[in-house]
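Have a look at this one.
A single protein chain has been omitted from the complex, and every remaining protein chain is retained in its original position.
Every chain is named by a letter (A and B) in the order it is written, and numbering of its residues begins at 1.
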Amino acid sequence: MINIHFPIFILTLLLAFATIIPLQKRPFDRRFQVIMMSVLVVSLVMAIGELIYVIDHGAYSYTFGSYERGIGIEFLVDEFSVLMTAVVIVIAFFILLYSIRDLEHEIDPSRIYSYYTLIFLLLFAMIGMIFTNDIFNMYVFVEILSITSVAIIAIKNKKDSLMASMKYLIMGTIGSITVLMGFALIYMVTGHLNMTLIAEEIVLVWEQYPLNILLAMGFILTGFGIKAAIFPLHNWLPDAHSSAPTPSSAFLSGLVVKAYVFAIAKMIYRVVGPDISTNIGLTDYILIFAVLSIIMGSVYALSQTDIKRRLAYSSVAQIGYIFLGLGLATDLGISAALFHVISHAFMKSALFLSAGSIIYLTGKRHVKDLSGIAYTMPVTMTVFCIGTLGMIGIPATSGFMSKWYLGLASLDAGQPELLIVILISSFLNALYYLPIVISAFLQEKPSRETIVVVSTQGTTVPRSMKISMALVGAGVIIIGLFPNIVMDIINMAVPTFIE
Amino acid sequence: MPIEIDFFLNNINYIGAMVLFVIGLYTVLTHPNLIKKVIGINIMETSVFLFFVSIGFISGANAPIVEQGQAAETVVNPLPSAMILTGIVVAIGVTAFALSLIVKIHEAYGTIELDEIMQIRSAEKND
């Protein structure tokens, strides 16, 4: 029953559904929601089936149309790709469950169908990017991902969103073009587009054309770095993630940015190879920027007063962690980075979804206005609290396990100063997340609030939103208590990754 | 001197591509008008396409059409041209999207000069 074509089935299902959505004539009603959710459930079942298959049989390469490697496009289905696909679909399921009720109040109702089209195209592009083993194919998927992720910000017709999406579009396109230039440089010396073939070729060609490959990696790193928001190139992120509708923020922060980081990881470790990368100091270069991201992201977040902007800057810091793990260039480092990709996806989605619920119900975004709301919104604030504890690094949450693994990896690689950086940033995280949780749970509401607040949305968060938030929060804790579920699979994947 | 001009003439495609890339980047970064930024992006994209095509070119080779029964001969690499076609389509998509966003921004702000937009934004923020 489980067969090797499942990745393609997932992709075609998502793409087909994306193209069917605009043909709907009915208004956005229950029937459509059920169909949408069941499409995601079917893809999830296929992804999990594929995961079981790959764990049993090992990684395999899937060539389209049975053309062999150098001629046709190839998908390399390894354990981590399938795991990441499963995680992407699970989180997408939760976010879309949340968005069913939330979107009506954020964007124009006539555009809801367009929004879902864009989301499904985004998922299609992301999963394609995760699987692909061909650099130009990756470029195409990157472009689709770029355009759809800008569009899900711009679909909210407010002034802030439009300007933020314009900035994201321009910067993202500069990034894409830079990446394409890098790919051109690589193609120039190796003559292949397939990553495994390029890797073999680079080893042979490295002495003759070091400048080319170096320049190529520089362009690629910069280009993907713009899209993945490494420290100096992160300027578009706070505006984009904070002025987008909440489901979009969750998608962008939790999934899209990670896909680009994963692309960088593929380029460094699969295409150029870990030996050459460490020789030319590429990984040290990444480490410097990772440390800068971590510290500066947290420091910036301290001075923000809008809750979504604070979460966006916090994303910059967390992506710094992932780059830290990648920059260590050891087995432990890469597995820690990949673990953090998954754990941060859950935590950031939990935080963004609960922040979105707060904004949904009370319309307040300013951090000082959130006193005492834990009594009106207990489920929301509990999920926010779980996300906060994960960010600070309290055991029993997935954030702690990723800090643990990153710490062990940095000590193993002989760089204990990185451990200090990780712990300082945990403390900074506490400095800007804890006051929100404390004032929500422990402070009294200002008394005039009880008279003035009239929420147009009823007095409580809709059930579908609550369920999705609770499930994401539960995911954070489950991965925190039983990290083996994820870590074993990652450990299986890392050797094939680094080969 | 002669060696330099030789080098320059032989690789003029690549040098031109890089020069165009930088011109495009400069345009995007410095001009405040949003449409000029989009033009700058287009120039950058063109430079990349030029670079790609130049990679495939082999001087003195034939067009990449192999007729029945003919011996294999040196042909220009057709693959970069195929990739560029994809790239051009992507560029058009992005340009179209960017231009429609500019229309919307003009509706919302009344201007498409970036410094005026920033002034309006900071004025709003300080309110």
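Heads up, the rule we're going with is that a contact is a pair of C-beta atoms (placed from the backbone, for glycine too) under 8 Å apart; a residue touches a chain by one contact, two chains touch by 3 or more.
Convention: contacts and distances are computed from a predicted model.
Undergrad: Identify the UniProt protein name of the omitted chain, choosing among "Multiple resistance and pH homeostasis protein B", "TusA-related sulfurtransferase", "Complex I subunit 5 family protein" or "Tol-Pal system protein TolB".
TA: Its record in UniProt gives the absent chain the protein name "Complex I subunit 5 family protein".
Undergrad: Out of A:Ile20, A:Val203 or A:Leu423, which is the one that touches the chain we can't see?
TA: From the options A:Ile20, A:Val203 or A:Leu423, the contact with the absent chain belongs to A:Leu423.
Undergrad: Could you pull out which residues of chain A are in touch with the chain that's been left out?
TA: Missing-chain contacts on chain A: residues 167, 170-171, 211, 214, 218, 221-222, 232-233, 235, 239, 280-282, 285, 299-300, 302-303, 392-396, 401, 403-404, 407-408, 411-412, 416, 419-420, 423, 426-427, 430-431, 434-435, 438-439, 442-444, 481-484, 487.
The rule is short, and it goes like this: only the chains that are shown with their structure count from here on.
Undergrad: Under the stated contact criterion, what part of chain B meets chain A in this complex?
TA: My answer: residues 21, 25, 28, 34, 37-38, 41, 44-45, 47-48, 51-52, 55, 79-80, 83, 86-87, 90, 93-94, 97-98, 101-102, 104-105, 108-109, 117, 121, 124.
Undergrad: If we count contacts the way the header does, which residues on chain A are in touch with chain B in the complex?
TA: 136, 139-140, 143, 146-147, 150-151, 154, 157-160, 162-163, 165-166, 169-170, 173-174, 176-177, 180-181, 184, 187-188, 193
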